[in-house]
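First up is the structure itself, then whatever we jot down about it.
Heads up, one of the protein chains got dropped from this complex, but the rest are sitting where they should.
Note that the chains are named A, B, C, D, E and F in the order they appear, and that numbering of residues resets to 1 at the start of each chain.
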Amino acid sequence: MTIKPLSDRVVIKMEEAEETTKSGIVLAGSAKEKPQVATVLAVGPGGLVDGKEVQMTVKVGDKVITSKYSGTEVKVDGEEVIIVRQSDILAVVE
Amino acid sequence: MTIKPLSDRVVIKMEEAEETTKSGIVLAGSAKEKPQVATVLAVGPGGLVDGKEVQMTVKVGDKVITSKYSGTEVKVDGEEVIIVRQSDILAVVE
Amino acid sequence: MTIKPLSDRVVIKMEEAEETTKSGIVLAGSAKEKPQVATVLAVGPGGLVDGKEVQMTVKVGDKVITSKYSGTEVKVDGEEVIIVRQSDILAVVE
Amino acid sequence: MTIKPLSDRVVIKMEEAEETTKSGIVLAGSAKEKPQVATVLAVGPGGLVDGKEVQMTVKVGDKVITSKYSGTEVKVDGEEVIIVRQSDILAVVE
Amino acid sequence: MTIKPLSDRVVIKMEEAEETTKSGIVLAGSAKEKPQVATVLAVGPGGLVDGKEVQMTVKVGDKVITSKYSGTEVKVDGEEVIIVRQSDILAVVE
Amino acid sequence: MTIKPLSDRVVIKMEEAEETTKSGIVLAGSAKEKPQVATVLAVGPGGLVDGKEVQMTVKVGDKVITSKYSGTEVKVDGEEVIIVRQSDILAVVE
Partner (left out) sequence: MTIKPLSDRVVIKMEEAEETTKSGIVLAGSAKEKPQVATVLAVGPGGLVDGKEVQMTVKVGDKVITSKYSGTEVKVDGEEVIIVRQSDILAVVE
């Protein structure tokens, strides 16, 4: 069973805390806006969003930094994922 | 008796909780924005919405993920449905 | 005496509660946004609204679903009507 | 002494309560947004408003329905008038 | 010493209360938005404002009606003036 | 050491209170929005700002009136300056 995001939306999965530590990325703890590293699971087709052309630049497998509160949490097949807009993705880490 | 949504609106019906469990999708419980799985019952014609061209990409029968608070609940022939904008639909699940 | 709505506005009249039940439509009771069924009495000419072209798609006699708080109530010749924008009309019921 | 409204503005004068009753129009009493019937005294030239072309469709002498809180009250030669934007005028009554 | 307003801004000077009475204009007293009559002292060049073309239609010497809270008060050579946007000017009185 | 403002930003330096009095300009004291006279130290290149073309009309050395709360204070080489957008500058005084 798969989630196919619409429009400019992206399905991401937060990295486990251990994996995050191993990769050397530790996020600053802020109560207001907590940044996060996640893996991209699915990418929407882009196209016209609010009347403006959006091209998708992230791809499946990318490790991305986003903000915790910009998305909707969904549990699929027992796995928690988050659906965000591509514009909520700040950067790709390599 | 049928509901024909205007513009970019979509009529959806929430899946029953049992069906949801069977399909393997369980939604994270959040008091602020509770994601949901629903079935599309009717799709508006799209066209100019606030001066911008909108093409409808969801179709009748699609299982979609949306947010609980983005829509208007209506009871038709004893059945509760919700009318949302297509932009409130986050993803299609298959 | 008649009301001729300007621009993209529509004059509607709420169906009586009895008639509503007869037609099989019962609205969900929500304190925040109470959906409603109404009959269209008059339709504005459309045209440029806030600089954007609006075409009127509802017509006199349509049964429409709208929201209670999106409009202005006026009593004409002893009859209460509501003036809404067409974009506040969610769907047509048949 | 006359008031010449700028841009898309319209000078209106509220009908007296007695005249309102005689014409058969009684406004619903709402503390938040009280609709009103008024007579148009002067109409601005229209043109570019916030970068968008606005054509004036109301004319002097029209009886219009507007909302009480969308305008600025001014007293000219001892007579109270209100200056509103044309977009605040909901309908013309005949 | 002179003030040259930028863009679509206009320098106005409130009429004295006595002069206001003499000209027959008395403003309605409202704590929220107090309308005022003022004389135009200087007019900006207009042009692109927030990406939109603005043409200046008021001219030096015009008596205008504006709102008290839409502008910045400045004292020049001991004289209090107000700098407003042209769009804050509701009408010209003659 | 110099500050080169980006985009439509302008670096200004508030005139000393004494100098202000000497030039005959005294600002009205308002707790909400305190207007100010300042000297322009540096001007950004203009260009596309939020997708709209902005041309810079102020120049280094101009005495300008702006509002206190529309800018960011920075201390450079012991001298306090403020970085504002050109659209926050109300007028030039001569």
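Quick notes
One rule holds for everything that comes next: a residue touches a chain if its C-beta (ideal position, glycine included) is under 8 Å from a C-beta of that chain, and two chains touch if they have at least 3 such contacts.
Please read all numbers here as calculations on a predicted model, not as lab measurements.
Partner chains of the missing chain, restricted to those shown and counted over the full complex, are A, F. Mapped onto subunit A, contacts with the missing chain fall at residues 23-28, 30, 33, 35, 50-55, 57-58, 65, 67, 86-87, 89-94. In the full complex, subunit F touches the hidden chain at residues 1-7, 9, 11, 42, 44, 48, 50-51, 72-78, 80, 83.
The working rule: only the chains that are shown with their structure count from here on.
Under the contact definition, subunit E and subunit F share no contacting chain. Here the chain-to-chain distance from subunit A to subunit E, counted in touching steps, is 4.
Minimum number of contact steps separating subunit B from subunit D: 2. Counting the residue numbers that touch the partner chain, subunit D and subunit E have less than half of them in common.
In whole angstrom, the spacing between the mean C-alpha positions of subunit B and subunit F is 50. Between the Cα centres of subunit C and subunit D there is a gap of 22 Å. Rounded to whole angstrom units, the spacing between the C-alpha centres of subunit A and subunit C is 40. Residue positions of subunit F touching 2 or more other chains: there are none. Pairs of chains meeting the touch criterion: A-B, B-C, C-D, D-E, E-F.
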